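A protein chain is absent from this complex, but the other protein chains hold their places.
All chains are identified by letter, namely A and B, in their written order; residue positions are counted from 1 within each chain.
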Amino acid sequence: MSDALDRAPLLAPGQSLAGVTDHVSDIVLKRPTGRLWLAAFALSLALTGLLATGIVWLLMRGVGIWGLDMPVAWAFAIANYVWWIAIGMAGTFISAALYLTRQDWRSPLTRYAETMTVFAVSVSGLFPILHLGRPWFFYWLAPYPDRMNVWPQWRSSLLWDFFAIVAYLIVSLLYWYVSMIPDLATLRDRAATRGRQVFYGLLALGWRGEARHWKRFETLSLLLAALAVPLVFSVHSMVALDFSEGLLPGWHSSIFPPFFVAGALFSGFAMAMVLGLPLRHWFQLGDFITPRHIDNLAKMMLAAGLFVDYSYLMETFTAFYGMDRYDVAMTMQRFSGAYAWVFWTTIGCNVVAIQALWWQRVRANRAALFGISVLVLIGMWFERFMLIVSSLYHDFLPSSWGMFYPTFWDIAFLAGSIGLFFLLFLLFVRVLPIVSMSDMRKLVHRLQEPRP
Amino acid sequence: MGQVFHPRFGLYVQLVLLAVLVSLVCGALVWRASTAEPHGVDEPVEQPVPFSHKHHVGDDGIDCRYCHSSVETSAFAGIPPLSTCMTCHSQLYTDTAALKPVVDSWRHGVALHWQRVHQLPDFVYFNHSIHVAKGVGCVTCHGRVDRMPLTWRARPLSMQWCLDCHRAPQQYLRPRNKVFDMAWQAKDQAALGMALVKRYHVDTRRLSDCSVCHR
Partner (left out) sequence: MSANTPEANIAMQALRQRMAGAQGPRFWRALEELADDAHWRETLHVALPQLVALAPMDRRRFLKLLGASLALAGLAACSSPPQEQMVPWLRQPEGMAADSARFYASALACAGDVCGVLVETHMGRPTKIEGNPAHPASLGGSAPALQAAVLELWDPDRSQTPLHHGMPATWDDLFAELARLSRGDGRGLRVLSGAIVSPTLAAQRDALLQKFPAARWHQYEAAGQGQTLAGTASAFGTPLQPIYHFDQAQRILALDADFLGSMPGRLAYARAFARQRKPPQMNRLYAVEPTPSLTGAMADHCWPMSHDGVGAYARQLAGVLGVGGVGDANVDDPSLRAVADDLRAHKGRSLVLAGETQPRPVHALAHLLNQALGNIGHTVDYIAPMQAAAPDDSLASLCKAMDAGDVQTLLVLDANPAYDAPADLPFARALPKVPQRIHLGLYRDETARLCDWHLPMAHALESWSDLRAWDGTASIVQPLIEPLYAGRSAHQLLAAMLGQPMDIRALLQSRWHAGDDEGWSRSLREGVIADSATAPTNPSAVAASVPASTTSPSGELELLFRPDPTLWDGRYANNGWLQELPKPLSQLTWGNAALISPALAAERKLVNGDVVELRVGERHLRAPVWIMPGQAARSITVHLGHGRRHAGHVGDGVGFDANALRSHRAPWREGDLQLHATGERIELAATQHHHAMEGRAPVRAGTLAEYLHNARFLQPDEPATPPSLYPPKPPGEYAWGMAIDLNACIGCKGCTIACQAENNIPVVGEDQVRRGREMHWIRVDRYYEGSAQAPHTHHQPVPCMHCEHAPCEVVCPVGATVHDAEGLNLQVYNRCVGTRFCSNNCPYKVRRFNFLQYADVKTESLKAQRNPDVSVRNRGVMEKCTYCIQRIQTAHIAADRDGRAIADGEIVTACQAACPTQAITFGNIADPHSAVSKAKASPLDYTLLAELNTRPRTSYGAHLRNPNPALEDDA
C-alpha cells in the first residue's frame, strides 16, 4: 500500500468554487455533442431496439422463445436480473453509506454512481416481469382487494423480492433526484435558452437556495441516506433468498445473503469504474476524480472481491464437509460437468484477475483497471448463470436431468438490456450534471478553510 | 435575465400532477368495469322471446323443476326443450306476437337461441345438484325470479361472493324442502344454519379449497 496516495489531495490544487461550477455546468450547457457520443448513442439505440423487438415477440409467443426447458426453467432472464440489480447496489453504497460515514472523497463520485443505480435497478426490474409466463398478471403479486378475494402467498421469497425491488427503486430514485435539485437550479440560472430554463426550472422545483431550502435539503438527504443504506443490504439479501428458499443442491444455503451482498458491491464497484474512467477522460474531470479516488475504488473492489472469493471457498467446503450426496454431486458437476467452463470462467475473472489489484502500479494504470473491471462484470454474470443452471440441470432424479441451450433471444435480451442502460446513461451525461456541483462546492470550501 | 416562471406556476404544476393521477385511477376503474361481465347486476337481458319468470313462477306457480328438470341430478340445471313449452303453448296464446318465435321454431324445427344470463368462466365447475342437495335455495343465488318480468342476474357471481357462502354456509342454508320456495324466510338463521350444516354433512373443512370449483 502507498501512503503517498492516501495523503494525496482529494481535489487538484487551484480549483475555485466558481471553477467547479463552470466546469461541470459547461459540460451540459456549452459543450457541443461529440461524434463519439453520437456513435455510442446510435449503438445503444440499436441494442435497445433489439430489446424492444424481443419484448414484443415475447409477449406474442411466450417465454418459450428463450431456451428454457424442464428441468432448467430459469436461466438468462433471472441471471440478468440479479446481475443488474447487483450493479445498482454500489451506487447507493458509495453515495449513501459514505455520506453517513462522512467520507469526503465520495463527493465527485456520488452523482454518476447514483445515476448508475437508478438505471441499473430500472433495467433489472424488467426481467422479473418479462420472465413470467403471463407477464400481464404481474400485479397479482401485490396485495390488493379484488373480486377473487385471494391474496399473495406470503411464504414465497419471490413475493418479498417484488416488494424489495419496488421499495429500492423508489428510494434510490428519490435520493438521486433530491440530491440533484440544487444543481438543477444552478443549471436553470445558467441556461441561455428559454427552453432549457423551463426544462431545468421545472425539475428544480423552485429551488432558490434559501437557508430554509438548504436546511430541508440536508435533513431529507440524511433521512433518505439512512433509508437507502439498509435497503442495499436488505434488497440483495432478499434476492439471495429467492435461491436459498429452494431445496436444490447449490441453492439451499444460508451463506447466500452476505455472499450476494458482497457480490453485488463487487460488480457495482466494477461498473462504477467502467463508467468513471471514460467520463473522467472525456470530460476532463481529472481535477475532481483524482488518482486517489480511483485508487480507493480499486481497493474497495478488491476487498469485496476477496469476500466473494471467500464465499466460493466456503460453498465448496460446506458441500464436502456436510457430505450431502446431492451437494457433493452438484459441486463436482460445477468443477467438471457440462457447464464447467462457466465455472472456471467465473473463477478466472472473479478470483484470479482481481489479485492484480494488490499492486499499486496496477491500481494506477487506467487501462489495466478498466480491463479488470470489465472482466469482473463478465465474471459476475457468469457466476449468476452458473449458480442457476448448474443446480437445475442435474438435480435429484437422474431421469429428469437435461441441458440448457440459449437461443438467439436469450442473447438479444442480455445485449438489449446493456444497450438500454447505456442509452439512459448517455442521455444523462448530456442533460444532467455528472458531478454534484453542490457537493463539490462544499468540498472546495472545506478544503480551503484551515483544518482545526 | 428575467423571471422564468410566474409566481403561481408551482400551483399549476401541482394541479396538473393531481389531474394526471386522478385520470389514471379513473381509467383503471373504467377498464375493470368494462371488462367484468357482458351484463351488469339487476340489468334485464334482452331475449328472442320476452319470457317472464314472473308470469310462469309468480302467477302460474309452476315449480322450478318443471322446466329446469336436471337441477337435482346434474351440474347443469337444464334449459327446457321446446317440447316442454309446447305442452301448454300448443293451445295457449299460440297466435300472440310474443310467442311467434316459439311457434315458428316448433313448426320449422329451428332451435331458439337464448342469451345466457348466469355465465361463469370456463375454469369454474359449478354443480347445481350438490347445492340443491345441501339446501341452498334458488333464491339465494338467482334472486326472486318470481318477480322478474325479464330475467336478470341478481347477484354478482364473483369468486368473492361465492366464498362468502363457502366460508360461512350456515348463514345461507335452508331445509331441503324449502329450496324451491321463493318466499321462505328463516326465523333464526344462525341456529338453523348450524343445525343444517350438521344434518346435511356439509364438510366446511374443504368447502373453500380451490379444488372444489377449479379443476
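Observations on the model:
Here is the rule we go by: a contact is a pair of C-beta atoms (placed from the backbone, for glycine too) under 8 Å apart; a residue touches a chain by one contact, two chains touch by 3 or more.
Keep in mind that this is a model prediction, so the values were computed, not measured.
Though it is not drawn, the left-out chain touches A, B in the full complex.
Checked against the full complex, the candidates B:R8, B:K187 or B:R205 give a single residue touching the omitted chain, namely B:R205.
Among A:L68, A:A204, A:V229 or A:I289, only A:L68 touches the chain left out of the display.
Residues of chain B that touch the chain left out of view are 31, 34-38, 70, 73-76, 78-83, 105-106, 109, 111-116, 119, 121-123, 125, 127, 129-130, 133-134, 200-201, 203, 205-206, 209-212, 214-215. Not every partner is drawn; the one left out touches chain A at residues 61-64, 67-74, 131-134, 136-138, 140-141, 148, 150-153, 155-159, 162, 242, 245-248, 325, 329, 392, 395-403, 405.
By our rule, only the chains that are shown with their structure count from here on.
Per-chain Cα centroids separate chain A from chain B by 53 Å. Residues of chain A touching chain B in their complex: 146-150, 188, 194, 197-198, 201-202, 205-206.
Considering their complex, residues 4-5, 9-10, 13, 36, 156, 158-160, 163 of chain B touch chain A.
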